[in-house]
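With one protein chain removed, the remaining protein chains of the complex are shown where they sit.
Our next item is subunit A:
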Amino acid sequence: MVVAAVLVLVVLGSIGFHLFSPWWWTPIASNWGYIDTTLVITFWITGFVFAAVVLFMAWCVWRYRHRPGRRADWTPENRRLELWLTGATALGVAAMLAPGLWVWASFVTVPEEADEVEVVAQQWFWSYRYPGEDGRLGRADATWISADNPLGVSPHDRFGADDVIVDGGDMHLPLDRPVKVLLRSIDVLHNFYVPEFRAKMDMVPGSVTYFWLTPTREGEFEVLCAELCGTGHGFMRGYVLVETETQFNAWLGEQLTFAQTQQDAPVRFAGPTGGTP
């Protein structure tokens, strides 16, 4: 009796916690609302199954509890019932898988018009690179890394000269423009994770990974590393600022290009006779 009651309480408590507790995801700030929708569908289907199985079990525990003289029924098999349950389960699984794969297809298909921006991770901070006026990022490789070239941009690639380097600052993104986020690490595995964007991807030294999104809400969002990367992992944070295109362009114009960082006397320390940025 107590056992059956506790099982019912577990179900009611779980549903109640889901519905009434204050803990839910952060408001979304990207185009990936479909991911949230698929997640909610999954909650409904799995929640129903959980409640049905545990409540049925609770009923059995109460109804068929041992009493003197009681004897179990002899029902070692029931083909029909087993086939029905298998079919229903397959259907439920398909109802979650189909929308999931459909959304995944769009997740892995980057729109043609997407801007590119590169995130570079190292123990334990973030840097960024924007393509500059030619709209293309120059080649980069860990072998080029030096004190003056922290992101390892190739000095021999003409597309690299106008790349904008943001070493250790915040990331900025223009509102409502699809962006392909190219991810690169120069030491160990990291993962570029902004909870409000819903998307994340590992950064693997030796290769370039990516995901895409369209920021849909202005604001300042925290960037976290989501792949264990050593002692400083939990403190590898940063910020991404989503702003209007005008604000974004103004900010971008103030940053140094790769060519500027490579001049012997860095521009920002240039004297009265030096060049102006």
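Before moving on, here are some points about what is shown:
Keep this in mind: a residue touches a chain if its C-beta (ideal position, glycine included) is under 8 Å from a C-beta of that chain, and two chains touch if they have at least 3 such contacts; residues count from 1.
Methods note: contacts and distances are computed from a predicted model.
The unshown chain of the complex is recorded in UniProt as "Cytochrome c oxidase subunit 1", chosen from "Urea ABC transporter substrate-binding protein", "Spore coat protein CotJC", "Taurine-transporting ATPase" or "Cytochrome c oxidase subunit 1". Listed residues A:Ala114, A:Ala161, A:Val188 or A:Leu241: the one in touch with the omitted chain is A:Val188. Within subunit A, the residues in touch with the undisplayed chain are 3, 6-7, 10, 14, 17-18, 21-26, 32, 34-35, 38-39, 42, 45-46, 49-50, 53-54, 56-57, 60-61, 64-66, 70-78, 81-82, 85-86, 89-90, 93, 96-97, 100-101, 103-105, 107-108, 122-124, 141-143, 145, 147, 152, 183, 186-189, 191, 193, 195-196, 198-207, 209, 220-222, 224-235, 237.
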